[in-house]
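See structure below.
In this view, the complex is presented without one of its protein chains, the others remaining in place.
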Amino acid sequence: MPVWNIIQAVNDALRIEMRRDPRVVILGEDVGKFGGVFRATTGLFDEFGGDRVFDTPLAEAGIIGSAIGMALYGLRPVPEIQFADFIYPAYDQIVNELAKFRYRSGGQYPVPVVIRTPYGGGIRGGHYHSQSPEAYFAHTPGLKVVIPSNPYDAKGLLLSSIRGEDPVIFMEPKRVYRAAKGEVPEGDYTVPLGKAKVVREGSQLTVLCYGAMVHTCVEAAQLAEKDGFDPEIIDLRTLLPLDTETVLESVRKTGRVVIAHEAPKTCGYGAELAAMIAEKALMSLEAPISRVAGFDTPFPYTLENEYMPSPDRVALAIKQTAQF
Amino acid sequence: MPVWNIIQAVNDALRIEMRRDPRVVILGEDVGKFGGVFRATTGLFDEFGGDRVFDTPLAEAGIIGSAIGMALYGLRPVPEIQFADFIYPAYDQIVNELAKFRYRSGGQYPVPVVIRTPYGGGIRGGHYHSQSPEAYFAHTPGLKVVIPSNPYDAKGLLLSSIRGEDPVIFMEPKRVYRAAKGEVPEGDYTVPLGKAKVVREGSQLTVLCYGAMVHTCVEAAQLAEKDGFDPEIIDLRTLLPLDTETVLESVRKTGRVVIAHEAPKTCGYGAELAAMIAEKALMSLEAPISRVAGFDTPFPYTLENEYMPSPDRVALAIKQTAQF
Amino acid sequence: MLAKGQPVPIAGTDDEPFSILADDGTIRPGTDAPEIPDEQALKLYRGMLQVRLVDDRMMKLQRQGRLGFYMLSMGEEATHFGGAYPLRMSDWCFPSYREPGVFFWRGYSIKDYVNQLHGNIEDPVKGRQMPVHHSANWLNMVSISSPVGTQIPQAVGLAMGAKISKKDDVSLVYFGEGATSTGQFHVAMNFAGVFKAPCILFCRNNGWAISTPGNKQTASKSIAIKALAYGMPGIRVDGNDLLAIIAVMQDAVARARAGEGPTLIEAVTYRRGGHSSSDDPSAYRDPSEPKEWEAKDPLERWRRHLESRKLWTQELHDKYSQEITEELMACVKAAGELGNPAPETLFDDVFAELPPHLEEQKAEMMSRPRPKPAHGGH
Partner (left out) sequence: MLAKGQPVPIAGTDDEPFSILADDGTIRPGTDAPEIPDEQALKLYRGMLQVRLVDDRMMKLQRQGRLGFYMLSMGEEATHFGGAYPLRMSDWCFPSYREPGVFFWRGYSIKDYVNQLHGNIEDPVKGRQMPVHHSANWLNMVSISSPVGTQIPQAVGLAMGAKISKKDDVSLVYFGEGATSTGQFHVAMNFAGVFKAPCILFCRNNGWAISTPGNKQTASKSIAIKALAYGMPGIRVDGNDLLAIIAVMQDAVARARAGEGPTLIEAVTYRRGGHSSSDDPSAYRDPSEPKEWEAKDPLERWRRHLESRKLWTQELHDKYSQEITEELMACVKAAGELGNPAPETLFDDVFAELPPHLEEQKAEMMSRPRPKPAHGGH
C-alpha cells in the first residue's frame, strides 16, 4: 500500500470517482490547470478536461450557486472553496439554498453537492487563512459535516460523501495536509459517514476531537501517558450526523470528558458535544466537562501558537479532568 | 407611563438617540418613507430627513458593508435587515469584517454598527421568515448579541447598544412585536448589556430563555405551577457577553436546568449554555440538562406549531427535569 | 426595432422597449412578429385569464383569513407566458414568486396550485413553504425560495450543467428589478458570460421592490444595459406585450441552444397591486401610477390582438372564465377540506435518510401529548 498524505488521498478519491461516475465535476478558483492552491486537484484537468475540471471567476456565491444548478440537472459537483475563511460570500447559497432544497421542495429536488474546503490554523495564515467554521454548518439542518484527520479517512469519507445523496461540507485539515501520512489502499473503498473512530483506547477519560486536533490530542495523550494517565481518544470524523453511540459508550465507561477543537469556544462544536453528554450521560459524569478550544478572539497571527490548543494544553486538561 | 409594544419601544429608542446624537443614521430596505415592513422606523424619515434615514438597494452586503464604512468615518449607523433570514448575503461583511475590524487593526478601527433584525417563528412565515440565527453570531468573536423580550428592555437595550463602542447584532422577536406590551418610561434610560434578568423566581429548577421564548416559558411556568412546580425563569437579554453569574447562581440554587430556544437544537445557543453549566456547575446538577428547541429540520410552514417549542412542551420538560 | 431571427442588439442607453403589439392589438408596421398558431394564441389568452382569475380569488381568500399570504401578479402576466411559450419541456425554469403563469403553461394544475397555497396534505411541497413557493420537478420547474436573487446563479449553473452534459437544454430564470441589486445577480451574470451558459436571464422590471422605486435601485439607464458588463446581449422589451416577449425569447432561446450563450431580457412592466397581501402600497406611492398602467394591461392588449385576428369573442371569454372559475372553486373547496400533513412528516426530506438525531427528535415529538391543532390546511 502506498504511503500518502491527505492531499494525495483527496486527489486519488477525486480521480477514482471521476473515472467511475461521469457526472462528477470539479469547479472552483484555480482548481483547473493549476490544480488548486493546495494542489488537491493536480492532474485532474489533464485527465478529465476543462469541461469537468474548471476554474471559475472569483465568486464563492457563484461557485456554490452554480454547483446547485448543476446538481439539479443531475451532475455531482464537487466545488472547492479555496480557504474555509472565504466561504461566507456563499453562505446564503449554502444555508438558505443548498441545505434546504430537498426539504422545501417536499423531496422533489435533492442537491448532492460536496463542498471541499481546507480549514484550520497552524500555517501562519492569520485570521483569514485559519478559521474553523464547522459549528456554523453543524447548526444548519440539511447539511452533513465531515472532517477527516488522516489520509485513509480522507479518501474513504470523500468517496462516501460524493456517492451520498445529501449536501456535504467536507472540511480538510490544512495544517496536516502534508504532515499526516499513512497507508492508503489503492482503488475503491469507502469510510461510512456518521461513524466515529476510537484512535486510542483508554480507561480513564474520553477525549473528543476531529481533524488536525486529533494529532494534537494524540500527542497530548502521549504526554499524559508519561504521567500515568490513560485517556481514550475518539476521532469523530463526521460532525453531522454525529456518532452519539460511540461517544456515549466511551463516556459511560470513563465518566470524564475533554473536548478539543480549534474554533472559538463559545458556541463551538464542543458546546454541542458537552450539551449532548450533559443531556444523555450526566449521571455517568464524575468531573466537569472540559473544553479546550480556540479563544473567543479572532484568530491571531503572531500568537497563533498561544491561540491554538497545543498538546501541552490538552494534556493539562486531561490531567486536571482525570484528577478532578 | 405609556403602555407600548416592542415596535413602539424600538421606534422611540431610535428617535431619542437620533435627536441626541447627530451621528446616528438608519439605512435598510424600505426603512425610509415607508417606515420598514414592520414599521419600526415609522416617522423617522419625516423627522430626520432622507440623509439620516434612507432606503437602500436590495443588497444586504451593501447595507452592512456601507454601514461599516460610515462607522469608520465616525457615524453611528443602525442598519435594519428586513428579516434575519435575509442576513446571510451580508454574512461575510458581518463575520469577517464587522466582527474583526477592531481586532485586526490593532485597535485602530472600532466599527460601532448596530444591526437590527427581526427574528423567529410564529408568524406563519415558513423557513425564510422565521429563522433564529443567533448562534451563528454568538460563535463569532467580536460581535455582541442582544435579544430583548419586552418593550422596556427593547428600548433600554437598544439605547445601550447604539451608545456602545462595539458591533451589536440586535435581534427583535417579531412574533411578539405587537403582542408583548408593557410600561415604557418616556425619555432616556438604558438597560446594560450583559445582564440577565430573573423574570420569575423559583426554587426548583432554572429555565433559561430569551426573546419570544421568554413568553412561552412564562406560560409554561404557569402550567407547571398548577401541578405544583416552582421554576425560576431567567431572561438572558444579552447572549454575548452572557451573564454567567446570574445563570450559575440560579443553577447552583436549583440544581436543575431547562433551556428553551426556537433555533435548531444542534449547536444552538442552548448547547453553549449547557456546556458552560457542565463545565462550571456540574457538581450542582441533580438532573440532566434539558434543551427544548426547534428540531434539526428547516423551519416548516404548516407544521410550525409542532416545530416551535410550545408552553406545553416546555412545561413537560420542566416537570420531567424537576422530577428526575 | 428588432426583426425576429436577427441577432439581438445590445440595448443602448435610452432604448424604448422593443414592442410588436400596438395598444390596439395590431402588429406595429415594420416588425416581424412571431407566428402564433390560432390554437396557441387562444391557449395563451386562456392562460393569462386564468392567472388573473386565480389571483383575484386567492386575494379574496387571503382577505377572508383563509390563506396566510398571497402575492399577485396582476398586470405582469405577459411576462409569464412570453417566457414560457418558447421553451421545450426539457428546458428548465427557475421562477421567482411572481410567475404562476409559467407553472400553469407547463401543466401545473389549479389543484396543485391551490393545495400549495393551503400547505395541506396534497401540497406538492408537503406544507413546507409559505404560499406561492411552488415546486414541480415533473415540469422542470424549480422550487421557489424567498431570498431574492438566489435562483439566478443556480439557473446559470443548471445551464452550465446542460452544456457540460452536451445537451441543448436551456434554462430560464425570472427575477425582479430589485433582484438586480443583489450580489447573486452579478455573480450569475458573470458566470453566464464567462461560461457562455445557455441561460436566459429574465428581469421583470415592474418598477417597485416593495416600497422602493426603480430609480432608487440602480442609477443605470436601464436594466438591459447591465448586460454590457458581462459581455452578453441585453434587450429591453415591453413587458406587457406578449408577442414582443415571445419574439425576444425565441431569439434568446435559439442562440442559447446553438451554443451562443446567455441573454439578459428586461421586460418593462408594472406591479399594479401591492407587493404582497401584507403590503399597503398607498403608504408609499401615488395611486395614479397603477391607474395609468391599467391602460396598458397585457391581457387586454392580447385580447385586442385576438380580436384583430378574429379569434376572440365574448362567448369564448365567458366560457373560459366559467371553466376556470368552476375548476378553481372546486379546488378551493377541496383544498379547504383537506387536512394538514401529518406531524411526523416534519422530519422527512431533511436528508435522504433519517439520521439518528432526527429519529430521536421524531420519537420524542410523537411520544408527547399532541399540541393544539396547527393553523393552515383549513
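Per-chain numbering from 1; labels A, B and C assigned in written order.
By definition in this document, contacts are C-beta pairs under 8 Å (C-beta built on N, C-alpha and C of every residue); 3 or more make two chains touch, one makes a residue touch a chain.
Not measured: the values here are computed from a predicted model.
S.K.: In the full complex, which of C:T31, C:S181, C:T263 or C:Q361 touches the chain missing from this view?
M.R.: Counting the whole complex, the residue in contact with the absent chain is C:S181.
S.K.: Hey, which of B:N5, B:Q93, B:T117 or B:S290 is the one touching the hidden chain?
M.R.: Selected residue, touching the omitted chain: B:Q93.
S.K.: Check each of B:T244, B:S284 or B:Q320 against the chain that is not shown and name the one that touches it.
M.R.: Here the residue in touch with the unshown chain is B:T244.
S.K.: In terms of residues, what is the contact footprint of the unshown chain on subunit B?
M.R.: Output for subunit B: 25, 51-52, 56-57, 59, 61-62, 64-75, 77, 89, 92-93, 96-97, 100-110, 141-142, 144, 164-166, 194, 240-242, 244-245.
S.K.: In the whole complex, what residues of subunit A lie against the chain that is missing from view?
M.R.: Where subunit A meets the chain not shown: residues 29-30, 32-35, 37, 55, 57-59, 61-62, 85-86, 88-89, 124-129, 265-266, 295-298, 300-307, 310, 312-313, 316.
S.K.: Spell out the interface residues on subunit C facing the chain that's missing from view.
M.R.: Residues in contact with the chain left out: 13, 181-187, 190, 193-194, 196, 216-221, 225-226, 228-232.
As a convention for this text, only the chains that are shown with their structure count from here on.
S.K.: Between subunit A and subunit B, what is the separation of their C-alpha centroids in Å?
M.R.: 30
S.K.: Centroid of subunit B to centroid of subunit C, CA atoms only: how many Å?
M.R.: So the centre of subunit B lies 36 Å away from the centre of subunit C.
S.K.: Could you list which residues of subunit A touch at least two other chains?
M.R.: In subunit A, residues 89, 92, 96, 100, 103-104, 141-142, 240 touch at least two other chains, as defined above.
S.K.: Send over the residues of subunit C in touch with two or more other chains.
M.R.: 123, 128-129, 133, 145, 147, 183-184, 350, 357
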